[in-house]
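All protein chains but one are shown in place.
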Amino acid sequence: MLEYIQFVLAPQVVTGLALGVAVILVALGLTIIFGLLDVINMSHGEFYAVGAFIALALGQLGLPFWVLLIGVPLLMLPIGYIVERGLIQRVFHTPDRHVTTLLLTFGFGLVLEDGLRLAFGPNPHKPETPIPGAIEVLGTFLPLYRLFMVGFGGAVIIATALIVYRTRLGAMVRAAAFDRNMAASLGVPVEHVYAGAFAFGVALAGLAGVLLAPIYSVFPTMGRDFILLAFTVIIVGGMGSIGGAAIAGLLLTQVQAISSLYISPVWADPIVFGIMVLMLVARPKGLRGRLGHA
Amino acid sequence: MRDALSYQARTNHWLTGALVLACVIVAGVGFAIGDTFYLRLATEALIFGGLALAVDILLGYTGLLSLGQALYFGLGAYVSAVTLIAYPSFWGAMGAALATGLIGGLAGGLIANRVRGVYFALITFGMAQVMAKAIYNTRSLGASDGLIGVPVIDINLGLLSVSTASPAGFFLFVLGMITALYLVCAYLMDTPFGRLLIAMRTNEARVPFLGYRTSTLRLGSFMLASVVAALSGALYPMLRGFVSPELLFFATSGNAVITVILGGVGTLVGALYGSLIFTILKSVVGSWTEHHLIVIGILFMLVVIFLPKGMMGLLHALLRRASAGKRP
Partner (left out) sequence: MKPATRHLCGLMLAAAIATPAVAADPIKIGVVTPLSGTYAGIGQQVRWGLELATKEVNAAGGVLGRQIELLFEDEEANPSVAVQKAEKLFQVGKVDFLTGTVNSGSTLAVGQLAERSGRLIATTVSFADSITADKCSPNVFRVNARAGQQSAALAAWLAKEKPQAKVYYLGPDYEMGRSTVSAFKANVERVGGQSAGEVFAPLDSKDYTQYFGQLRAARPQILYTSVAGNDTVRLFTQLQEFGLLQNMTVLGASGTVTAQNIGAIGKAAEGFTTGVGYSAEAATPENKTFVAAFRAANKADPDLYGADSYGLIYAYKAAVEKANSTETDKLRGALRGLKWKTPQGEKTIRAGDHQAEQIMYVVRVKDGKFTVVSQVPGADAIGADTCTRF
């Protein structure tokens, strides 16, 4: 029994945790952009891929992983800012904002993905794991990099929540999300807050790209893999809620991990999707309400 | 009823007439020179135009973006293929697809209509993904290989019969079917039912005060869209002789959305024009570069930003200017 826990159950829970943190990192930017701008960013998965490819290209020039981990998200900030001002704002005031921005980012995602293939070719690349090796904890074999990812990713998630909920900057963001006109008349630079929040979401996608590349490898269509699970997480968690996304991300990936022990893993995705449908039917707002409204 | 919407609808009927006329001429020319490929490609464009029509009913009239309409298109195609393999009757296959569209539309509509806006987009996307996965894993439906061996059939129309293998004949037949679907939809959109959908799109909160149940209206439009998609899909295996799970994939749904946006949202006929444009575009760009996604993606973004009513919007503006020019 102990042996079963050490060798089978414990690694399963830990891998579920690592996947959970990965999914939350991807979902975090998505949920912030939705919570504030009311925009479903269909190109979010492609921004994740762009981050990973920038890290790959710079890594080949000899920059160490630790520099990239900080540098790539900083590089993604201006990209996100320009995309918001140049593209999203163009259709932001149309009556069907949800649909129009969704379509626009969908088109942009197609262009980004094909652009990556044009620049880097279709084949996968795998960066070296920055922290190789594993440790044994209580008889369970745990890879160091996954532990690092859980720790660092967890810190990023908590830091993001603190910025949004506990700082003056975050208060401005939430004010702009709650009532745009009121916030503007109180002196909040709404336009910059919007562009800044979009850029922040894009930078988080880029960070996820750098952090996850050594585990999941880098290729032009990599964004598609995560995006459905990320969408599921933010729907269950409540669109726009950071805490909700974190709770839903951890719960859903544990459901997948544990159920994969006993049933065919093919059904792991449909189970998670079934939870999403039940959630939408029973409580369309998700676990937690929207940013600025909760 | 005569109002601005009716006039707009009438312009669209003229445009539909022009499209049908152009297709008949194309069929004649194609038949005369013995072409096969272009006629069958055009047939396929019309079939996918039917799928786009379904997307436009939801997006253009009810204001609901479906990212998974291929679910019903693919189900219609599979049901039609299975029926034709077991019992090669055109009307049997269409009847089975109709039943599938109604039942599937009812089930999907009850789930998807619980939510609005982007949630609706995401839930339709998810439902199509799961169904595609289920078919992909079902061995008796050919799993990932799909089903081949759908027979060539003769469609008995009473006075004459059309073979699905005849390029010009089947093209004209599909033209008739899709035009009929268009006319039914256009008629329904011009009835109080259609006007209420548009009213809901504009301001859903007010419709109940007029004494209508919005949930029934939404379910009605969802089921109409799923039936149109399933019937269009049912024609696919007759044309190509096989079905595969890719028909349910997001790429199929996404292409239908691109088609509607290019052609013009909320015009119905834009879906058909859009499908022809999209097919020509993919064919031309595809033989010129393998990076056709970039070209289509950029064009799509430009239309979203600068032509919110798509090509039909442009045509309407031109026609209005022309008629205004005549009466100074």
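Things worth noting here:
We just call them A and B in the order they show up, numbering each chain from 1.
As a convention for this text, a residue touches a chain if its C-beta (ideal position, glycine included) is under 8 Å from a C-beta of that chain, and two chains touch if they have at least 3 such contacts.
Computed from a predicted model, the values in this text were never measured in an experiment.
The chain that is not displayed touches the following shown chains in the complete assembly: A, B. Per the touch definition above, the residue from B:A86, B:A251 or B:L302 contacting the chain not shown is B:A251. Summary of contacts with the chain left out: across B:Y72, B:Y136, B:F173 or B:F222, the touching residue is B:Y136. Where chain B meets the omitted chain, the residues involved are 35-38, 40-41, 44, 133, 136-137, 139, 142-146, 148-149, 152, 165, 240-242, 244, 246-247, 249, 251, 283, 286-287, 290-293. Across the interface with the omitted chain, chain A contributes residues 4, 7-9, 11-12, 15-16, 18-19, 22, 114, 117, 121-126, 128-129, 134, 141, 143, 145-146, 215-217, 219, 221-222, 224-226, 229, 256-257, 260-261, 264-266, 268-269.
FYI, only the chains that are shown with their structure count from here on.
Put simply, the C-alpha centre of chain A and that of chain B have 34 angstrom between them.
By the touch rule above, chain B contacts chain A in their complex via residues 59, 63, 65, 111, 114-115, 117-119, 121-123, 125-127, 129-130, 133-134, 137, 254, 257-258, 261, 291, 293-294, 296-298, 300-301, 304-305, 308.
On the chain A side of its complex with chain B, the touching residues are 34, 40, 87, 90-91, 94, 96, 98-100, 102-104, 106-111, 113-115, 117-118, 228, 231-232, 235, 239, 266, 269-270, 273, 276-277, 280-281, 284.
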